[in-house]
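All protein chains of the complex are present and in place, except for one that has been dropped.
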Amino acid sequence: MRDGSDGGRLRLWALLAVLAFVVAGIAAGCGGDDDEDEGGGVTATTTGTDAEATGEPLRIGIFSNNEGAFAPFEGQTWGGAMLPLIERGATPASDDPTDGVENAVIAGRPIEIVYGGSDSTPDSAVEEARRLVEQENVEILLGPLSGSEGIAVANYSKEQPGVTFVNGISGAQDTTLKVRSENFFRFHSDGTQWTAGLGDYAYNELGWRNVVTIGDDYDFPYSQIAGFVAEFCAIGGTVSERLWPPLGEEDYSSFITQIPEDVDGFFMGVGGTGTVAFVNQYGQLRGNLADRIMGGIFMTDPVILEELGNQVVGVVTAGMTAGDSQEPAYLEYAEGLGNAYADLEGTASSVFAYGYYTAMEAIAQSLEEVEGDLSDEHAAFRDALANIELDAPLGTITLDENRQAIMDNFLQQIVEDASGDGVPDVQTIKTIPQVDQTFAGFFSPETPSPDRTNPACEEAEPPPWTAQGGGG
Amino acid sequence: MTRSTHVVERALWWAPGMAIVVVLAAAPLLFTDFYLSAVLTKALWLGVAAVSLTFLAGYVGMVSLGQVALYGIAGFTMANLVTADGGSAIAWNPWLGTLAGILVCTGAGLLFGAIASRSYGIYFLMITLAFGVIVYLFFAQVTQLSGFGGVNNVDRPDIVSNPVSDPANLFYIALGTAAAVYVLLRYLGRTPFGLALQGVRDDPSRMRALGFNVPLLRMLAFGLGALVAALAGILSVWWNTRISPGSIDLPRTLDVLIIAVIGGLYRLEGAWVGAIVFTVLDNWTRGIDIVGGRFNTVIGVVFLAIVLLSPGGLMGIWQSITDFVGRRLAGTGPSPPEAERAHPS
Partner (left out) sequence: MSRGATTTAKPAWLTRLSAVPPRKLAVRVLIGLVLAFVAVYVGYKAADDPRTFVVVGLNGLTLAGLYFVVASGFTLIFGLMRVVNMAHGSLYMLAGFFALSLQKKLTGGEATSAFGTSEAGLGDWIIPLVVACLGVGLIGLVMQQAFLRWNQGQELRQALITIAISIIIADQVLANFGGVAENLAAPDAFPESVSLRLYDISYPFFRIFVLLVAIAVGLALWAMIKRTRFGMIVRAGVDDRQMVSALGINIQLVFASAFLIGAFLAGLGGVLGGTMISVNKGNDTTYLLFSLIVVIIGGMGSLAGAAIGALALGLVDAFGDVYLPAGYTNYSVLLIFALLVLVLAVRPLGLFGRPA
């Protein structure tokens, strides 16, 4: 290493140049002060001449994943988020939902949408949330997308009581049940709630008594399997084994061979990228899935159905959306989405679109209720959010005391393609009404977070929607 | 050059560094809270992580891609020992947890160093990369220690306070740590140990012939690198208030490599130069619509350009400029001996 014994005058030059660097840094840093002129990232404009836009501009930050495993779903999240604005008169800025909209007005206030993106890791989500809140000065933040990000952002929200945070689609149970931040709202059910009804169906309709679960070794499958186990065991079923292929493992063949031949059935909580790999490998090793499997929420994602084809006809799954709903409200929503963004045609039932949609819709309606008044640290606005009865396209959504959604869940079965598009269809076979996060008290802030061994498989108070609980 | 200028310039080698430190000390008054925290403090601890790599690469000839994994070990150890959400949360005193994290990480560094001590050059790089990814997978898969969601709300010593609402404290701590690390490593370079390391870098077989225990030296150097990385890890957990496997995945490892290379692998200062360029660029590009999520392409291109054009990184460019200016200024005076301007390493 050099020990720098150059000329003495050189040192002076060095000093001056270094100071120049620092001054440049200060100049850049002061750019951080001046938020109004921070040109980048603001993807919507207000016209000012619009007769309706009389109030002060309102900055809403929206962020999803633009890198990482869930990046392909960014378009769907933004499409869902922009739709309520479009329904209120805004126009898409382009074919790409992430470019935002123009002339967005809610309750007379012009809306400035600020773009953000993270890479599905908690650190990046919080960094992005901080940038949007502290540098871009958004007043409402919509996001994030992935489960572990949600927990981190919910924790961060406690540091910023002056900003209202509304969840995008991140589905970890803890985000609301444990973190319980006063200014963090989630207008969709969590990953555990998405399995409501499956345990009941397995036990009562299919006659299963003993089940093996298999799920990727990270928090989202834990939540999914936790919900199934909670319900199935509460009404008397047993889970003989829980298999957890490590994260990143794409070769499921060894795990598939471990599944005993003599169980009644098994619950598959393999999410995202693994679904396709798993289904194919299972088909190769064991044959047809349909009669002995139940699936997690990803199986009904339209993109995955196109991938998996007839391999999964017959499989029963559940989730918070019903792609085959004929309700006028749902059809209107689906049509609206397809009209606004051609690429999103047919993706209305995707949880990514729906979760961001309900979030923005709730924000818009609550703003309208308080006439755009966000004074007093959003007191009236948050009150409106907490007490809202949201008439969402697939049913009413209300919030519990942890600001977590209570909404219907849909039991679904994958059937042969009848619509002629070559992709198997999803048929809703049952609606599970008003599922709450606690599964009728099974989960509470004191219960251990869902993980590889929790919840334990025990008989308990049957949830109200099961046959044993008086529902069905 | 006269004797007096010699004396003056020897005494002044620390002058630019001190100047920067003095300016930075006033930073909380000059920058917004957000910028102070999200950009400057981050650059400081990223720089500490990068300097562990720069030290190993520049002084010992060991380019290690395992520094991020090591600082992850420190961070996860601490996070699991103190009060937190997730992990083992054994609820130790935060200072004890910090100490434990540093010790465990240094131990792991010595262990890895021992395993890899007989491997050189590119082979060594590959082994450390493999270690790094394995450590990441370990923390991602062993849910008792973290799992995918990571450990949130990690308890910090009171003096660190809250990096969001009260960033000045952590900024000064990071600044102090960075300065201390820099001085320590600079000083070490002149001790017999440091000189032996440089000898190992230049010609291991000759060192062996001279009777030095080369594998031992390399192991110790790696342990020292781990110690510095541990400090970065602790700072990063305090800064984030959480740690998750995503904090130490391959992109993060490559980030630190990029920072060290952009700054200049042969000058310790390069670590912080690279870090500030990286964080400023990151913050700036996020706001720009066209670039948006394509920061990685941008930084990849910058990285490629630096490697192709100036292997000494930005500090190398800086050195070339000062050499050029110095030669012009010196005019007819004797230029510094060639040996002293020899290639960096």
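Odds and ends about this structure:
Here the chain labels run A and B in written order, and each chain numbers its own residues starting at 1.
Everything below uses one rule, namely that a residue touches a chain if its C-beta (ideal position, glycine included) is under 8 Å from a C-beta of that chain, and two chains touch if they have at least 3 such contacts.
This structure is a prediction, so every number in the text was calculated from the model and none was measured.
Only one residue in the set B:V23, B:A100, B:L137 or B:L329 touches the chain that does not appear here, and it is B:L137.
Contact with the omitted chain, checked across A:F63, A:Y156, A:W208 or A:W244, is made by A:W244.
Counting the whole complex, the residues of chain B in touch with the unshown chain are 63, 115-116, 118-119, 121-123, 125-127, 129-131, 133-134, 137-138, 141-143, 250, 254, 257, 261, 294, 296-297, 299-301, 303-304, 307-308, 311. Listed by residue number, the positions of chain A touching the unshown chain are 67, 69, 71-72, 75, 217, 241, 243-246, 248-251, 253-255, 257-258, 272-274, 276-277, 279-281, 283-285, 303-304, 306-311, 422, 452-453.
Assume only the chains that are shown with their structure count from here on.
On the side of chain B, the complex with chain A involves touching residues 1, 5-6, 8-10, 12-13, 15-16, 19-20, 23, 30-35, 37-40, 58-59, 85-86, 137, 140-141, 143, 147-150, 152-153, 162, 164-165, 189-190, 198, 240-242, 244-247, 249, 251, 266-268, 276, 280, 283-284, 286-289, 292-293, 296, 318-319, 322-323, 325-326, 329-330, 333, 336, 340, 344-345. Within the complex formed with chain B, the residues of chain A that make contact are 1-11, 13-15, 17-19, 22, 25-26, 28-30, 32-33, 38-41, 43, 66-67, 71, 98-99, 115-117, 119-124, 126-128, 130-131, 134-136, 147-148, 151-152, 155-156, 159-160, 172, 174, 178-179, 217-219, 246-248, 449, 451-452.
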